[in-house]
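The complex appears here minus one protein chain, its other protein chains still in place.
Coming up: subunit A.
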Amino acid sequence: ATPTHLLLCSSKVFIQRHYSSGTICKFQTKFPSELESRIDEQQFEETIQTLNNLYAEAEKLGGKSYLEGCLASLTAYTIFLCMETHYEKVLKKIARYIKDQNEKIYAPRGLLLTDPIERGLRVVEITIFEDRSIGSGR
């Protein structure tokens, strides 16, 4: 039987950035109290830790990125106009990961992760949906 109406109330939790390692993109893994009734602490930490690892991969300084940077400077950085940068490739990976996490883990629990890139990489925004339909007795 299909439901005819939904009544949703939402609140948001913001996971802030963690700056102890400098300016690299890293989010705090501290478990917010608002999520305690919704999801395992371990699951949450795993999601945030994976995101942090992906951002670290995007910003990694290594032989490959130096080579890319040097070649780019030789062309007066015009290759950035035609080539997808390493960072952009990892951002796509992150977007896929978040979509995957939302579908498998967060949506079934009434939560929604917003990709940090849509918030200027400042926060991981988690929307908590509460089902307030009649008789659900909250």
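Please note the rule applied: a contact is a pair of C-beta atoms (placed from the backbone, for glycine too) under 8 Å apart; a residue touches a chain by one contact, two chains touch by 3 or more; residues count from 1.
FYI, contacts and distances are computed from a predicted model.
Novice: Given the options "Roadblock/LAMTOR2 domain-containing protein", "Palmitoyltransferase", "proteasome endopeptidase complex" or "Sorting nexin", which would UniProt use as the protein name of the unshown chain?
Specialist: When "Roadblock/LAMTOR2 domain-containing protein", "Palmitoyltransferase", "proteasome endopeptidase complex" or "Sorting nexin" are compared with UniProt, the left-out chain turns out to be "Palmitoyltransferase".
Novice: Take the complete complex as the reference. Which residues in subunit A touch the chain that isn't displayed?
Specialist: Subunit A touches the chain not shown through residues 1-12, 14, 17, 19-23, 58-61, 65-66, 68-70, 72-73, 76-78, 80, 85-88, 91, 99, 102-103, 107-108, 110, 112, 117-123, 125, 127, 129, 131-136.
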